[in-house]
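Quick one: structure below, then a few questions.
Missing here: one protein chain of the complex. Every other protein chain is in place.
In this document, chain identifiers A and B correspond to the written order of the chains, with residue numbering beginning at 1 in each.
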Amino acid sequence: MLEIDGVSINYGPVSAVRDVSLKVEQGEIVALLGPNGAGKTSLLSAAMGLRPLAAGSIRFKGEDMRRLDTESRVRRGLTLTPEGRKVFANLTVLENLDLGAATRARGADFHADIEMCFELFPILAERRHQTGGSLSGGEQQMLAIARSLMSRPSLLMLDEPSLGLAPRIVGQIFRLIRDLRQRDLTILLVEQNAHEVLRFADRAYVLSTGECRYSGPAARLQEAGALMQAYIGELVA
Amino acid sequence: MDYLIEQALNGFSIGAQYSLLALGLAIVFSVMGLVNFAHGEFIGVAGYAMFAMAAMGMTDPLLLVVFAMATVTLVALVLERIAFRPVRNAPSTTGLLTAFGVGIILQNLFLLMVSPRPKAVPELSALNQTVDVWGHNFTILQFLEVGVTTVAIAGLVWFLKGTRIGLAMRAAALDFTTVRLMGMRANRVIATAFAISGLLASIAAIFFIARRGAIDPFMGLLPVLKAFVACVLGGFGSLPGAVVGGLLLGFVEVMLIVLLPDKLAGLRDASVFLIVGAILVFRPQGILGRRVELGDKTA
Partner (left out) sequence: MNTIAFAERTRGGRPFLDARLAGNLRGALWLALIAAAIGLFVMAFGSPFIVRLTATAFINLIAVVGLQIFMGNSNVVNIGHAGFMALGAYFTAIFATPVMIKATMIPNAPFGLAGVEVGALYAFLISVGLTSLIGLLSGLVLVRLAGIAATILTISILVIVQGVLVTWTDLFRGAQAFFGIPKVVGLGLIVAAAAAVLVVARLFKGSRAGVQLRASATDPLAAEAMGVDVKRLRLVAWVLGSAVVGCAGALYALYAGTINARAFYFHTAFLTLAMSIVGGMRSVTGAMVGVALLTVLLELIRIVEGGITVFGIAFPEMLGLSGLMLGVIIVGVMCFRSDGFMGGHEIEEVVTALRRRLVARKREA
């Protein structure tokens, strides 16, 4: 579904990602792991068209994405829940969700989708008239995911959904992500919190200092020491 | 007492004009961080549009008003496209100076194409007729100013809360990138902000022109400076702040007209700015503005 092929990304003279290739197939949950500064967020930003590519190509459902702007990629079914949640703090929960559906009109299915979100995240229904800024970290993360779902994506990219959340909440969020698979959704999950994610991901990639260090089944990384080896680049899939 | 009521309405109606101008400035600033120094020239555009229509024999006031509003909105959109889009992601100083250049261009276009001297636009003077309400003398214009401004602000509030693009504009004030991640077109959001700012300015412009009955190339300068002052007073970028700042400014101005003897009339504008300076000493963030910390998104 998503094919990232030989992508490099530069920030001025600094190279953040070098020749990384990554593939996500229909119905998969793919984990993209790696330490801080590995280039994971840069890669997702590039996939959304927020960062220019220095080299390589990105294809989504067989279509070349390089020519399309961010807005058109969302319309094609590619969605990113950004790092740090980025909930609109001055908008209410309902307004946040409304804006999440910016690519389509407010028809009957729009209201159905809002109800679906409230079903998935009952706490949001309770807080529907509160502003995004007044929610707790976990609630904001749920809102951010729900908001992404409102665009009816076929591929959902989640950037560090567990960032800064209490362990109990993290477990809840991961359970939700796992449930999303039942909704015909393909997921690319970026995490530093590797061990939790590897339990339910199908495949995994490990990025370190801008280079791909591992790609293969997630289960393989669960073996003792394997992840560490992948981080320092000694594990061969 | 009578006098007080009359002056109060006067303050309201003058303040309403400043509020409309300040709102336009604040909307564009909050959405794209641009300090639109050329905003005052929208008044000139409205004035010269009416003048041109009247010169061609079209003197129906209502038609003139509609034509002026449409022209200003269109000009706002065109300016966004050709002058402000290239500097959209530049530092705010660049945007401010670009706008400053655009203002100079428009002023001199009026000067070049029409005349450096003031021209009469008497078509709206009927609005200055006084009416008697419970023994007080008011002009029709004053009621219109207060009434239309109230309606315009209510409409704006509805737009910002009720429509998708309105939501996007509010969200963009905090985080434009994430608005784009929602699939909202940046160009559409910014163009809408400009259209609204032009529309609001055109309403204010019609009131200005109705009051003065004449236009000149540099007529927009002082009103826009005062609208800036209103924005700063209310807290730059805050929409409620712009309205409150505009009204406050209107009252201060009427108070000064009443209090300052004719001999010191030349100090009216100076006093307005002095009072503003004094307020800013005590509240640098403005009345409704939040305290800005170093490194926050500011102008």
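Convention: a contact is a pair of C-beta atoms (placed from the backbone, for glycine too) under 8 Å apart; a residue touches a chain by one contact, two chains touch by 3 or more.
If you're wondering where the values come from, they're calculated on a predicted model, not measured in any experiment.
> Looking at the whole complex, which visible chains does the left-out chain touch?
B
> Which of B:L9, B:V35 or B:V72 sits in contact with the chain that's absent?
For the chain that is not drawn, the touching residue is B:V35.
> From the listed residues B:V72, B:V102 or B:A172, report the one that touches the chain absent from this view.
Missing-chain contact among the listed residues: B:V102.
> Using the touch rule from the top, list residues of chain B that touch the missing partner.
29, 35, 83, 86-87, 90-94, 96-98, 100-112, 116, 217, 221, 225, 228-229, 232, 236, 264-271, 273-274, 276-277, 280-281, 284, 286, 292, 294-295, 298-299
Please note the rule applied: only the chains that are shown with their structure count from here on.
> Would you mind writing out the residues of chain A in touch with chain B in their complex?
Interface residues on the chain A side: 48, 50, 70-71, 74-75, 79-80, 82, 86, 88-91, 95, 98-100, 102-103, 106, 147, 151.
> Touching residues of chain B toward chain A in the complex: what are they?
161, 164, 167-168, 170-171, 173-175, 177-186
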